[in-house]
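The structure under discussion appears below in the form of structure tokens.
One protein chain omitted, others in place.
We call the chains A and B, going by the order they appear; numbering starts again at 1 in every chain.
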Amino acid sequence: MISEANHDLQMAIYASMLVPIAGALLIFLCARFRGLIELVFVGTALCLLGVTISIVNLGADIFHQSISLINIIGSIPIAFHVEPLGILFACVASGLWLITTIYAIGYMNANKEKHLARFYMCFCLAMAAVMGIAYSANLLTLFIFYEILTLSTYPLVAHKGTESAKQGARTYLGILISTSIGFLLIAIIWTWFSVGTLDFSVGGIVEDKLPNNLLMLLFALYAFGIGKAALMPFHRWLPSAMVAPTPVSALLHAVAVVKAGVFCVLKITVYIFGIDLLDTTGANSPIIWVATATMLLASLVALQQNNLKARLAYSTISQLAYIVLGAALATSTSIMGSSLHLATHAVGKITLFFCAGAIYTATKKTLVSELNGLGRIMPFTFTAYTIAAISIIGLPPLAGSWSKWFLVDGAITADRLIIAIAFLVSTLLNIMYLLPIAINGFMSKPAYHSGTIQEAPFAIVMPSCITAGLCLALFFLLSYVYDFLLLLPLR
Amino acid sequence: MIGSHYPILQVVVPLVAAPLCSLLPKSKLPWLFATVISWLTFAISLALLVQVKNSGALIYELGDWPAPWGIQYYIDTIGAFVLVLVSLIASITLLASRELIEKEIAQEKHALFYTAFLLCYTGLLGIVATGDAFNVFVFLEISSISSYALIAMGENRKALTASYEYLIMGTIGATFILIGIGLLYMQTGTLNMLDLKQRIHEVDGFRSVHAAFAFFTVGICLKLALFPLHHWLPNAYAYAPSAVSIFLAATATKVALYLLYRVFYTIFGFEFSFDTLHLGYILLPLSIIAMVISSFTAIFQLGVKRLLAYSSLGQIGYMTLGIALETKAGLIASIIHLFNHAFIKGALFMCMACLLSRLHSTRITDLAGAAQHMPWTCAAFVTAGLALIGVPLTSGFISKWYLVLAILEKDWWWLAVIVLFTSLLSVVYIWRVIEQMYLREANSHSANIKEASPILLICTWLMVIMTIYFGIDNSYPVNMATHAAEALLK
Partner (left out) sequence: MIDYLINHYNYWVSILLMMAGLYIVIDHTNLIKKLIGLNIFQTSVFILFISMGKVDGGTAPILEQGYSSFSNPLPHVLILTAIVVSVATTAVGLALVVNINRCFQSIDEQEIEKIELEEE
């Protein structure tokens, strides 16, 4: 029986994947006309945001209604459904994508990058894959789109075609494919074999079908298998992928790819294992410790980095570990914290990347030590940077403070005081590697005066200011997101 | 009723066509004739498949001589399945081959080439269709001898030595099979496979039957190119004319695998092969070594055709691994991979043919920047390469899924890890090629290279589309394989 709402849902879900694909096709067809592809690119992003909003507007009635497309293996279909986490992820991704499109066009033009059509096309395809991940209704669908996302972003990372770009892209692909085939696929087939279903369903599907030690192994296989969540020691791809043009780093490595990773971890925790199961069996403990270690180690490594993008990359690894940790703690508060952090960190980190790109475009500088005094020349960029940095550190009145609050609260609820302390230590480290850049930028004297340096082009600065504004606005608006996430069927 | 004669027509049509083809004048005619014949046999194989589906296994008695005296043709589900596969790939290859052959082989040899091709094709069809053990040997030799000639027609003089090596190894293999047949005949007094199946239980304690089993195993594994009897294959595939590489890579080892099913499941029976004589104990380690070593070797190859040949060796390891699991699920996985891999490897070698037709080389360094000039060919290579790796939405993923599932059913964790590890190795060697095609700047002298001709592209994409289609809607091969496995295990 297809009700009216169900029909709308079906249309909207298919549209959210078909719109970017259609965009990619259009770009392929009019590859010769530069202005046109830029128009199509932004238009696609707008349409996608519209589709996502229309899904939000369908309301809570349609949650967990599964829409099957075609049976792939035996009785396992490619199927989609809508649930709060997926909507949150889809909103974050499609919203920030719109901003990134403008930034990307500005950046690509200002830096005279080549192969634009291929670049925009792969960008669109990657978004289609992200939407597929967000709405996937079973593990197989999730896996398929996960792999498509990896493959479609590979050309973006290797975009420059230089030896170092190729090397970085090789590492990127190598780690993501190896972990997904080596661990994730095994975990999925194992789940299918021992549980007999792969559907994401409320309360989890594993139940008591596996003994505790195997459950621990399975959870670890999932956590490491989702290489996009960048748990150590499978994090190397993230810094390697920083050879990509900055818009790619910004969207894909602050929002789409890495967030797809942690989103998968969250979704598997909630809908495959169920947090009760993890909590009672203790199958989550190894991953808790690995995530804690990743969080602290990555922060320490970030301190050592002189290249701005590399520093941000390690900061991302550390922040992703927050989210994985929140998922692994498996309390409703920590899951809430993780989900909120998914949104707030995305907004914060994309701003930081935008600023790094703006600085590169204006000055061609990439090293932290070269940025002294630049704040006076590029006030907008550095203000945006400062706001985002403080948000990521987690100080009010910025959005990041809420998610960190819930995460620490979750650690305490789970009776793990050490983890709570680790969160605080990590916050201190955050301050140490993020803030000096802003302080030196404004306070120090410029190292060398070259009158030619000025603020980056408008199309680049504006997006960073918008996202910085979002960091601020979300602090006040986050209660809406919170209310929405209360719909998550945790208990 | 001509419908009742399809089993024999399937083999006789190309057999009769082969000598006729050599008499045709030097022109397009031999190609046209061979192509029409191949599509005709494809139609027959489809009709056979429908017949088998509707009324079960077909038994056809040659010249109406009843079974123990006359030769029987026996076509069951797996047979019909492999017949369709072989004839479809032969048809596509022949369709594409005109341009390739014109470039690679001297004009006066064209008619002879198509004659040899048709003979080879006949041999492969015959092995599958026949129900008589000695007939298998004859057809095996028909296909082998003609393929020695085909391989030797390669442009590079190394083709000659490759063909010679194949000849020595192939003949030893076929003679071993002949010894096995002789010993079985000695004990049972029959050559008919169905009769053998009945009678072998009365004599399965005899040592000569065990010896026959051993001779069969070695002989078939030689034809199958299972490690360590694989040495003839890489050079033979690498230096053969492109059309021959496509055809042999996609079908020859598959038919050898079919023979393995036939001999060990139908003639000897599952219990004797696996419980009494433990065939699995031999196949399992050899398959694992084949998968790992061949994939590693593939990584270091300089020529892409050789690289693909080594990759084939590894893929054969997957198929025998399925058998070595000694379960129904394993057999199903093996049959599914047999089917899927034929199209994947066919498509990849077809891409090589396209590249060779324009770049005149398939050395990995000569492919630099090929994607700029030949986007469609390179896109086909990427898609088929992804299928080889086993990326979802391609048929390779389906194979891998069923194989790993069958392994988990046995609770062999380490093996699942090895299988997935070897698919990572395939990522490495496929990616080496893709990187060359897409990320290197093209050589300066290659500025005016054009995309391959439309007919080649159509044939290539036909195979690529097969791999994608069967990656999404795989109910047909899976049902077929399940049905075939049930019949083989009965």
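Quick note on the criterion: a residue touches a chain if its C-beta (ideal position, glycine included) is under 8 Å from a C-beta of that chain, and two chains touch if they have at least 3 such contacts.
From a predicted model like this one, the values you see are computed outputs, not experimental measurements.
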**Q.** Contact set of the excluded chain (shown chains only)
**A.** B
**Q.** Absent-chain contact - pick from B:5, B:28, B:157 or B:201
**A.** B:157
Q: May I ask which residue of B:117, B:137, B:216 or B:402 touches the chain that does not appear here?
A: B:137
Q | Residue numbers in subunit B that touch the chain omitted from display | A | 134, 137-138, 141, 145, 148-149, 152, 157-158, 160-161, 163-164, 167-168, 171-172, 175, 178-179, 182, 185-186, 191, 302
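Note that in this section only the chains that are shown with their structure count from here on.
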Q: Between subunit A and subunit B, tell me the centre distance in angstrom, where each centre is the average of that chain's C-alpha atoms.
A: 45
Q) What part of subunit A is in contact with subunit B in the complex they form? A) 70-74, 140, 143-144, 147-148, 151, 155, 158, 161, 166, 170, 173-174, 177-178, 181-182, 185-186, 189-190, 192-193
**Q.** Complex contacts: residues of subunit B adjacent to subunit A
**A.** 386, 389-393, 398, 400-402, 404-405, 408-409, 416-417, 420-421, 423-424, 427-428, 431, 435, 438-439, 441, 472-475, 478
